[in-house]
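Removed: one protein chain of the complex. Kept in place: all other protein chains.
Chain lettering (A and B) follows the sequence in which the chains are written, and residue indices restart at 1 in each chain.
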Amino acid sequence: MAETPEEIRKHIRLYWGVGITLLVFTVVTVVVAKVTPSITIGLLIATFKAGLVALIFMHLNSEKPMIYKIMFFTAIFAAGLVWLFIWSLKDPIVR
Amino acid sequence: MATSATVRHGAGHGDAGAHSDHGHEIPFWKKYVFSTDHKVIGIQYGFTALVFLAIGFYLMLVMRWSIARPGEALPEFLAAFLGDRWLNPDGSVTPDLYNMFGAMHGTIMVFLGIVPLAFGAFGNYVTPLQIGAPDMAFPRVNMASYWFYLAGGVLMFSSFFLESGAAQVGWTNYSPLATMAHTEYPSIFWTGQTQWLLAMVFLISSSLLGAVNFITTIINLRARGMTWMRLPFFVWAQLVTAFLLLLAFPPLEVAAIMQLMDRMAGSSFFVPTGTFLKTEMLDVSGGGSPLLYQHLFWFLGHPEVYVLLLPGIGIIAEVVANNTRKPIWGYRAMVYAILVLGFLSFIVWAHHMYLTGMGWFVSAFFQTTTVLISIPSVILLTCLMISLWGGSIRFTVPMLWATAFLPMFGFGGLTGLPLAFNLTDLHLHDTYYVIGHFHYVVAPGSMFALFAGIYYWFPNWTGRQMNAFLGHLHFWPSLVAMNLIFLPMFHQGMAGFHRRWYDGGKFFEGTSERVFLEAGSWMSNLFNGGAAVTLRDLNHVMTFGAFVLAVGQIPFVLNLFGSIMWGRKIKDDNPWQATTLEWCTPTPPPHGNFASEPVVYRDPYEYSVPGAKNDFSPQWLPDEEAIGMAGAAAAAERPSGALA
Partner (left out) sequence: MEIPYTVTARSDTGLWNAKIGIWLFLASEVMLFGGLFSSYIFLRLGADYPWPNGELNVPLGFVNTVILILSSVFVVMAWASLKMRQYGSYLKWMTAVVLCALVFLVNKGFEYYAKFEHKTVVLKDRSVLAGHIPRGESAEIRFRAKYATVDFATGNHRFLRFIDNDARFFSEKGEVKMGRAWFQRHRKASQLQARADYLGGEASRLEGEAEAAHGTAAEDLRKHAEALRRESRALAAEVKESYPDLEDFAGSSSMRFELRPEAEISVPRKEVTAWGDNELTFRDATLLEGLLESAVVKLEVDEIDLREYFSRSEHGGAERDAAGAGIFRHLPMGVREAFVHHREAGQAEFEAKRAAWERKNPEKAFPEPAYPAYDKVYLDALHFEGGGSSKEEEKHGVGGGADAGEPGGEHHHPVVTIPYEDIRFFSSYTPKKNTYYAIYFTLTGLHALHVLGGALVLSFFLFFGKSLYRKNPEHLANRVEVGGLFWHFVDLVWIFLFPILYLM
């Protein structure tokens, strides 16, 4: 992560670039939704945008190992939460 | 706290400005009421939690009276707290009162009693001391955490005095029953059922703040030399507990918010299409799912069980190591086991929901993970058991509780296995068997550990010892009474006694009047004058046990308050001759804890090190002082777990 003023000055262009990319993809997601009702595409775009925010704005691209460990387990449990909920809904007792 | 002057830094150091730390300048209300000192907050948590435990215990006595003697007037000392409103004209307990007390007993004991005592009180008081930190990482957040807890607790308790009474739908608050309950009252907001949800939001916020604080403190404020594998096991237990609270509570918050929406905004998150209340079709859209509520609830609910338990195991590890005068057997195995336990506890929750109609594969998955989680639990218990082997055990009062904890917790754990299996759970679900199982884990399990902790750390807090005779007088009746209460539950449960019978099975004679002890058998000769004993008669045994337990707590209360004032003063800051850092502070520890910044030289449980001059080598002493010059060389040879 950028810590010194010089490094940060260099990063400012990146931050604006990410901001503009996010805006562009917001337009894209609206346009795509008009063309096709595909949920997958919409979620892929959203995940890409969220990834940009997390990696660049929230500096997850260069964080300390401890933060990665915490967020790794959080991600696993969140995924388990979603996946097991859906599985229990889709697995009927009689088939 | 006169000694505290020695550790204070100059005023220029703290940039908090207004919150200057000069001992003599802190007014009383800031020092003891709105304190940011982790020890004071811990004590606040402890006493509040003990009050709530007493309230929860009282609710249980009323319930047990109703179970053993349905339709009989409550004795005056129990009825004194109740208005006429909730009693029958003949003075007996109404079903509504029983439901209310059942729901609130669970809620109060779990969320207002044991968690705050185990995590809030012991965690706050002991953790920073054991890792050598001056305080928690965020002292003001810590204070907020306590006040959120108190607000939630007061809100929860005051719901008893509403027109509707408190929540009545069980501590799990299952929808759609919980959505519809109390909707006939003039204001749905001011009913126990809604206030329960609001209070839960406060309690959850409190736990989240606490969890963030604990984890940050343990990660970042460890003293020099306190590497991960030198952490006392209690700290590991608190760390895992904090993670459980941090990640498991938010889904319950979601459930509480959604149920609040269902009640207040007319939504149907948990109300399926076509739900009737009495004869009226509900004026809701439907389309929701009660199963969703159960998922969200038990996603918290299961890790919560380990939140109740793990701090207890941590305390027991400290007490066992100290009183066997030897290192914990398999410290690393225990650390890894508790981490695995924490991880697995997130993916076992649906074993509470086998009867909801989930499919085979999902049930099989949760059955497998549930059986898997018994492995780390057994590792923990086995390590503690083996730690006893070959030790020169001192049966101090905390050690009594610890030794009782081990088999009692084992009972609770082993009786859980039939509940893990789908097929057997179908039979045992919602019976007294389940009650017996988890009360063995929590009551003689966690509670015994917490008592051990109170007796163990009391000298550190007050500089005085608790009275050992009163301690024995507390321990033995408690041990016997606990088993009198909970052991017969397994028999009743396997015979099909439902956990929510307010009359103890009087109405269901076919089930409840079956013979337990044949007439004329030696047992019935011994206990019942030769007459047959039915399963329902066991209710009398259990209720008797409950009242014995109540009487057994009187010595504890006397001891606790009496010892604060008149207890035997300790001569040394380290009365138990322990090795962990909380005993290297002045007694009682001042604000800021340590006279000088502690440095850690060794593993947490270096008892009876060969060649050392004492049978304990404290973590804070360098080898030359702790072991003596001769032993230091030998100690340097030893392989050490300090490198992690």
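Everything below uses one rule, namely that a residue touches a chain if its C-beta (ideal position, glycine included) is under 8 Å from a C-beta of that chain, and two chains touch if they have at least 3 such contacts.
What you see is a predicted model; the values in this text were computed from it and never measured.
K.L.:
Can you tell me which of B:Leu198, B:Leu221, B:Ile393 or B:Ile570 touches the chain that was removed from the display?
P.N.:
B:Leu221
K.L.:
Quick one: say which of B:Glu253, B:Asp425, B:Asp503 or B:Glu606 touches the chain that got left out.
P.N.:
Touching the chain that is not displayed is residue B:Glu253.
K.L.:
Would you mind spotting which of B:Phe269, B:Trp349, B:Tyr433 or B:Tyr601 touches the chain that isn't drawn?
P.N.:
Final answer for the missing-chain contact: B:Phe269.
K.L.:
What residue numbers in chain B mark contact with the hidden partner chain?
P.N.:
Spelled out for chain B, the touching residues are 7-9, 13-15, 21, 84-85, 89-90, 134-139, 141, 183-187, 208, 211-213, 215-216, 219-221, 246-251, 253-255, 257-258, 261, 265-269, 273, 280, 283-289, 292, 295-296, 299, 591-592.
K.L.:
Which parts of chain A face the unshown chain closely enough to count as touching?
P.N.:
The list for chain A reads 2-3, 5, 8-9, 11-12, 15-16, 18-19, 22-23, 26, 29-30, 33, 37, 39, 42-43, 45-46, 49-50, 53-54, 57-58, 64, 66-67, 70-71, 74-75, 77-78, 81-82, 85-86, 89-90.
Convention: only the chains that are shown with their structure count from here on.
K.L.:
Chain A to chain B: how many Å between their CA centres?
P.N.:
Spacing between the chain centres: roughly 37 Å.
K.L.:
Would you pull the chain A residues touching chain B in the complex into a rising list?
P.N.:
Spelled out, the residues of chain A in touch with chain B are 66, 73-74, 77, 80-81, 84-85, 87-89, 91-93, 95.
K.L.:
Per the contact definition, I'd like the list of chain B residues that touch chain A in the complex.
P.N.:
Against chain A, chain B makes touches at 219, 243, 247, 251, 291-292, 295, 299, 343, 346-347, 350, 357-362, 365.
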